[in-house]
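The structure under discussion appears below in the form of C-alpha cells.
Removed from the display is one protein chain of the complex; every other protein chain stays in position.
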Amino acid sequence: MSDVTLSGVSRWYGNVVAVNDVTMTLGPGVTGLLGPNGAGKTTVLHMMAGFLAPSRGTVTIDGEPTWRNPSVYRRLGLVSEREAVHDFLTAKEFLLVSARLHRLPDPEAAAQRALELVEMTSAQDRRIGTYSKGMRQRTRVAAALVHDPQVLLLDEPFNGMDPRQRLHMMELLHRLGTAGRTILFSSHILEEVEQVSGTVQVIVAGRLAASGDYRAIRRLMSNRPHVFAIHSTDDRRLAVALMGQASVTGVEIERTGLTVRAGDYGSFTRALPKIALAEGIRVRQLLPSDESLESVFSYLVEA
Amino acid sequence: MSEAAGVIHDIGYQRYSGPRLGRGYVFSSMYVHGLRTAFGLGRSAKAKIFPWFVVGVVFLTGTILAAVRAQIPDAGVTYTAFVDMMAWLVVFFVAVVAPELVSRDLRAGVLPLYFSRPLRRTDYAYAKLAALATAVWLLLGAPQVVMFLVAAFSADNMSQFWTEVGDVGPGLFYAALWAALFAGIGLLVASLTGKRAFAAGGIVAVFLMTTPIVGVMSVMPSQTMNELALLFSPSSLVFGVGMWLFGTADGDTDSIGPFGPLYLAVTIGVVAGCVALLQARYRKVASS
Amino acid sequence: MVPQTIAWITARGLFGRRRFLLLIPLPLLVVGLAVLSRAFGVAPENWAQPVLVGLGLAVVLPVIALIVGTGVLGSEIDDGTIVHILTKPLPRWQIVLPKLVVATAVTTVTVSISLYVAGVLAHSVRLGLGLALAGLVGSLAYSALFLALSLVTRRPVLLGLVYVLVWEGLLGNFVSGTRVLSIQQYVLTIADKVAPTGLLQSKVSLPVAIIMSAVFAVGFTLLAIDRLRSFSVAGETS
Partner (left out) sequence: MTALSDLTVSVQPGIVGLVGANGAGKSTLIKILLGLLAPTSGRVRVLDLDPTVDAAAVRARVGYMPEHESLSPDLSAAEFVTHLGRVSGLPRTAARERASEALRHVGLYEERYRQIGGYSTGMKQRVKLAQALVHDPDLLLLDEPTNGLDPAGRDAMLALIHRIGNEFGISVVVCSHLLGEVERICDSLVAIDGGRLLRSDNISAMTTVTDVLAVEVSEGIDQLAARLDLLGLPSRRDGRLLLVPLEDDATYDRILSAVAELDLPLHRLDQRRHRVAELFATREVTHV
C-alpha cells in the first residue's frame, strides 16, 4: 500500500502558472484525474512521476520526494501520454529490457506475466512498429507494470483504443485498484471514468477544484437544485402534488414528461414514492438529469 | 416616413454552387503557395528573415557589380560569373527553403489533407519542384535584370544594347540550369525526412562531400580525368556546362576539354533522376 | 546486466533507423579517393591534405560523430522513448555511460578504419595508426559533446552543425584563438605527433591537445549526467 502526496504544490513557467497550490493525497484504489484541456493535469502527473520539479511545495511517494530520485521508480509505474515506444523491438524484447533495467531477479518470468496481464502474448513476437494504437498502449501499460509497482500513473490510457480494448483496460485498472494498488489515470471521457471509479480529483485552471466520490461532491453543491426527469401515467396531477412539497423548487411540464428541481435531495427522493402511491399515479421513469459525472464536472468547471 | 422595415438575413451555412476548377488550377494553386512559402510570404516574420537576407545579399552584390561594369566595362564581370559567385548562397538558400517546402508537410502530417483532395500525388511533387526552381531562378535572375537595366541605360548605342541583350539571355538560362539542378537535389534530400534540421544538413552535406572529389580528381595525372573532374559535384557540374555553352570571361575552356556535351547530358540526367526518385518517394508516402 | 541492456537497446535503436545508412558512404568516399589517388600515382603531398584532413578529419569524423552522438540520446528525447529508460530505478550515470560508449565505439569503428586505410595509402602504417588513434580520441570528445548537446538544447543537430561548420570550419581557419576550443585541431595534432610526416599541419601543442580532449570528454559527460538527472518533460501538451 502506497500513498502519493502533494503538499502545497505549484508549478509555473515564467509568469504562466500551470499548477497552483495543490494539496492532495492518493491512497490505494483507482482515482480519475479530470480537468479541461490545459488545466494542468499532465503537469501534475509529470511532477508525481519525477519528470518535473515543483516550483513550490513537495511531491512525495511514501514520504520520498520524486524529483531527482530515480529510486522511486521501484514503486512507481508510468504510462505517459505520448505513445512513443521503441518501434524496432518486439513487445517481448521491450518487456525484457524493462525487466532487466529494473534489475528483477527473473526478467523472463516478469515480462511474461506483464504481457499476460494485458493479453498481449499472442502478438509478443511481432515488432511494435506493426502494432495498432491500442496494442502499443497495452504494451506500454505492460512495461509500466513489469515490476509490479504499488503506484501506477496513467495519462490518457484509453486514447486510441477501440471499444473492446477500452473495456479490457477498464477491467484491468479496476482489478489492480481492488488489489490495493494506488492508481491515478487522467481521461476526458467521463462515462469511462464513471465506470472505472467513482473517486475523482478535479483540476480547474491549475487549482484542485474537488476531490472524492463524485456523487458526494454533487451532494455538497447545495446551491444547485437537483434535477430529475419524471415520466408517469398522469404527469399533470403529479406535478400539482409535487408542487406542494417544500423540497421541490420548480416543476416544468413538457410533452415528454416532468422536469423537477429539488432543493433538498434527501426529503424529495424519500417523498416521491409515497406521493405517487398516495395519488395512485404510476411512475414509469425517474432519472436524475444532473447526477452524472458529466454534469458534476461541468458545474465545477463553470463555477 | 415609411414604416420601419426589418429583415433577418440568412447567414447560416450556404451551399456552394460556383465553379470547381480542374487540374491546372489546382496545380497552380500548389505552385503559387510553394513559391510564397519559399520567400516566407503569408508566414511569420521569422520565416522571412533568412530568404530575404539572402535576397538582400544577392541584390547588393548585383548592384555593386552593375556599378563596376558601368565604370570599368572590361572588368570581366559577366552575368554567368555573377551566378558562379553566388553558388554558396544558393546552396544555403536551397538548404533552408527545400525543407520548408516538403519536410514541414511530412512532419506536420499535412499530406493526407492534400491527397484527399483532387490534387494528384505526382502533381504535388512537380508543383513543389517548380516552386523551388522558380524561387532559385528569381533569386539569381532578378539581380541580373538589374545589372542589365543599368547597362542598357548607360549604353552608348544600339549595338552595345544588343550585346547586353545577348549576354543577359545566356545568363538567365544559366541561372535556370542552376535552379533546376539545385532544386531537384535539394527537394529530393528534403523529402526523405520530416526533420528540417536533418534535411538542411543533408543538403549541405551533399555539396560538402562532393567538393573534395572534384579536388582529388583534378590533381590526377590523367588529363581526361582532370577534364571529367567537374562532373562530380553539383556546383562544378553546372559550372562545366556554362563553360562549354558560354565560355568563361577569359575564354578558358580547357578544364572540361571536349566533354561539354557530356556535362550537359549529365546535368539533365541528374535532374531527371531526381524527379523520378521524387515521384517514387511520394507514391510511397501516399500509400503508407 | 544493466549497462549491457542499455548498450544493446541503444545500438538497436541506432542501427534500426534509416539514418544509419548515412554512415556508409562517407568512410567509403575517403577510402575510395585514397585508393584512386594511389592507383594513379598522384603524389601524397597533393591529395593527403584534401582527403585526410579536408574530408576525413574535418568532415567525416565530426559529421558521423554528430549523427551517432545525437542518435543515441537526442532522437530518443525527440520521439519520447527516453521516458521508458528514465522510469527505471537507475542512477543516471548508468544510462549516460553505456550510451557514450556505444556512440564512441560506432563512430571510431566507422571513422578510424577508413582513416587507417587512407593513412597507409598516403604514407605509412604509422600514419595510418596515428590517424586511427586520432579518430578514437576525436570520437570520444565529439560524442561526449554531442551527447551533452542533446540534453541542453532541443536542436542538437543544428547546433552541432554550427559548431562543426562555423566554429571549427570557418573561424578555425581565420581566428587562431578558436583553435584552443576546437576538437578538430586536437585530433590533427595527435595524428601529426604520433606520425610526423609533414603531410599534416598541427597548430596546437600536444599537451594542449591531450588535456583539452580529456577536458571535453570528461566535462561534457559530467554535464550530460547532471542534465539527465534533472531531465524535465515538457508540461502541458494541449
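For clarity, chains are labelled A, B and C in written order, and residue numbers in each chain start from 1.
Everything below uses one rule, namely that a contact is a pair of C-beta atoms (placed from the backbone, for glycine too) under 8 Å apart; a residue touches a chain by one contact, two chains touch by 3 or more.
Treat the numbers as computed from the prediction; the structure is a model and nothing was measured.
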Which residue of A:F51, A:F94, A:F185 or A:F297 touches the chain not shown here: A:F297
Residue among A:L154, A:A209, A:L258 or A:L272 that touches the chain left out of view: A:L272
Residue of A:R56, A:R175, A:R237 or A:R282 in touch with the missing chain, whole complex considered: A:R282
Selected residue (touches chain absent from view) among B:I49, B:I72, B:V110 or B:A276: B:V110
Touching residues (missing chain, whole complex) on subunit B: 12-16, 18-23, 25-26, 29-30, 33, 42-44, 47, 104-105, 108-110, 112-120, 286-287
Absent-chain interface as seen on subunit A, which is shown: 35-38, 132-135, 159-167, 188-191, 265-266, 269-270, 272-274, 276-277, 282-288, 291, 294, 297-298, 301
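The criterion applied here is as follows: only the chains that are shown with their structure count from here on.
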Whole-Å gap between the CA centroids of subunit A and subunit B: 55
Centroid distance [mean C-alpha coordinates] between subunit C and subunit A, Å: 48
Where subunit B and subunit C are represented by their mean Cα positions, the distance between them in whole Å: 33
Multi-partner residues of subunit A (each touching 2 or more other chains): none
Shared-contact residues (touching 2 or more other chains) in subunit C: none
Complex interface listing, subunit C residues touching subunit B: 19, 22, 25-26, 29, 33, 36-37, 40-42, 46-47, 50-51, 54-55, 59, 63, 155, 157-158, 161, 165
Of all residues in subunit C, those that touch subunit A in their complex: 1-2, 5-6, 8-9, 12-13, 16-17, 79-81, 83-92, 229-233, 235-238
Touching residues on subunit B, where the partner in the complex is subunit C: 195, 197-198, 200-202, 204-205, 208-209, 212-213, 215-217, 219-222, 225
